[in-house]
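The complex appears here without one of its protein chains, the remainder shown in place.
Moving on to chain A:
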Amino acid sequence: MAAAAAVGPGPGDSPEGPEADAPGRRRKTHGMLKLYYGLSEGEAAGYSAGPDSLDPTDLNGAHFDPEVYLDKLRRECPLAQLMDSETDMVRQIRALDSDMQTLVYENYNKFISATDTIRKMKNDFRKMEDEMDRLATNMAVITNFSARISATLQDRHERITKLAGVHALLRKLQFLFELPSRLTKCVELGAYGQAVRYQGRARAVLQQYQHLPSFRAIQDDCQVITARLAQQLRQRFREGCSGAPEQAECVELLLALGEPAEELCEEFLAHARGRLEEELRSLETDLGPSPPAPDVLEFTDRGGNGFVGGLCQVAATYQELFAAQGPAGAEKLAAFARELGGRYFVLVERRLAQEQGGSDNSLLVRALDRFHRRLQAPGALLAAAGLSELATEIVERVARERLSHHLQGLRAAFLSCLTDVRQALAAPRLAGKEGPSLAELLANVASSILSPIKASLASVHLFTAKEVSFSNKPYFRGEFCSQGVREGLIVGFIRSMCQTAQSFCDSPGEKGGATPPALLLLLSRLCLDYETATISYILTLTDEQFLVQDQSPVTPVSTLCAEARETARRLLTHYVKVQGLVISQMLRKSVETRDWLSTLEPRNVRAVMKRVVEDTTAIDVQVGLLYEEGVRKAQSSDSSKRTFSVYSSSRQQSRYAPSYTPSAPMDTNLLSNIQKLFSERIDVFSPVEFNKVSVLTGIIKISLKTLLECVRLRTFGRFGLQQVQVDCHFLQLYLWRFVADEELVHLLLDEVVASAALRCPDPVPMEPSVVEVICERG
């Protein structure tokens, strides 16, 4: 008892525990009880688990060994402590004993009551078993009875079933016998659907029993009525006044009556054709030759709703009705759709062609969008007919035509703009007041070209807007953007602009009358501006607006720029030629019309020379408005004086001097040839650069060369020579400032004077000082 008390004082200890003496077995029992009471093993272990459950000296541990414990106590503890622990242990044992007694008492009552309950249950079960036995016997009796009843009712039931079958048959027969009259009634009432249903129900039976004379009669009657029915249906169908759904119904009924599908299908299509053709006719009358036709949007709307809607309906009905026809039927439908669709397209194209002249793209694009969108539905339904592709083609064609229309518009704008400029250039002379300056005109021209370009781009851009149904077609994503808009419209326009400008160079008006020189200058500057900035700007704008996805090669900006530059260069060169010619003509007239042999001693610079200088100054101002100054060779501050002294005193003298003697010409030629060996050859009509100095140099070169050639054709008297000397000095004084290399002017003027001296039988040059005085006075 003491051992048991020492081992298991846990609160979960059941009263059954104490009998067990071996610790292992007791533990096992413990575990089972705990299981029984629903405590988990871990929880159970938790109660006894100390810090070291294997310690044999732990009083509460599972592996407690009394001997080891006692040994330990005896060895470790002093006597007093031993005594203490002994009393302590005795006290504990007592407490445990009393606890156990209380537990036993408390639980005793529960045992008693449990035993009672079990006993009572035993009694109750016995009673229940008896009742169950009784129930089983009763059930057996019931089964027996029921078997007997069903046996007796068996043949009556069979008879009833038979009777019911007969009844149904009789009803069917009655239906059959009544069928002709019913059908007639239905036909009279117009309830064709009902009639066809009846007929359908009876047909198989009649077919089966047609060998019986009575059925045969019914069948014959039915056939007659059915034929009439079919005829009526056909009549209705042919009349065609009824709408499409009713017709579809008719066809459906006829099909149910077993009419040949092929024929029906033909007729159906023929009717549909009639209706659709009517739509087309009404569209055609809309189209008409008269201009106040409804606008294009309305037109395509009506076409879409009337014709395309009708076509869709026909196609849908057809596919529903004649699905059994197979590919042949589908082919027939496709051919039908193709033909009518083709005619519709012809009408639409005619209408769209009328629209080509218009300037408003948005309406057209919307109309095209509707048109295209409408045709997407039947396109899906009638893939074989290819209507959708055709529609796309039409849209593409229209888009192309719009592009060319825009191109023409741009060209026209450019030309009218040129006309305006011409007028503006001509106006100041007439009105005598200050017109707009060249720079302003240039800005006007540039803006009045650029704004139509932008407008065209914007208006063409509508074709590729996202909400437009055809904008995702490959054509509009690729070719339209790159080849159409970029190449065709923009590059095409720039090219044609360059060509138009160049045509001014080639025009027969080489005498300068046809094209005002200022216009040439203006166009040249315009082309140069295009080369430097505008072209790349426009193309960038285009590329941004029309994200070119196409990989096809496009004209690079550099090529266009080169073309524009070439045009600018040609225009400017032509300008130089024209202006040079004007001054040349003046000089030539002045030389050719004068009698140089009998002229008086020069007192003045001739008026022509002053005019030449004035004109050159005017040209200088004109060019200066549009072109930059340019570079000239370095020159001294008082260029005219210095070079004049050289040219008039040393060189000139040395050239004139020998000509007094008879053997002169050889020496003169030798001298001048030696001089020329050291001077560069002058290309008179050479290309010019884009600056003011180069332009002026070109003009002056041309003029002076002409003067030289003209002088060589004349014969001069002494005073004639002196007059030339004076004139040349005057030109020298004023022209050097315009040219890139003043040496050029000196050279040419020297040449003129030298040539005049050679053409003079009595060459006595004027004193340089006198020349200077005359020039300064004039």
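Definition applied: a residue touches a chain if its C-beta (ideal position, glycine included) is under 8 Å from a C-beta of that chain, and two chains touch if they have at least 3 such contacts; residues count from 1.
Operating definition for what follows: contacts and distances are computed from a predicted model.
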| item | value |
| --- | --- |
| Candidate names "EARP and GARP complex-interacting protein 1", "50S ribosomal protein L19", "Thioredoxin M1, chloroplastic" or "GATOR2 complex protein WDR24"; UniProt protein name, chain not shown | "EARP and GARP complex-interacting protein 1" |
| Absent-chain contact - pick from A:R411, A:K610 or A:R712 | A:R712 |
| Touching residue (missing chain; options A:A202, A:L253, A:V485 or A:L581) | A:L581 |
| Touching residues on chain A - with respect to the absent chain | 508, 510-511, 581, 665, 669, 672-673, 676-677, 681, 683-686, 705, 709, 712, 755 |
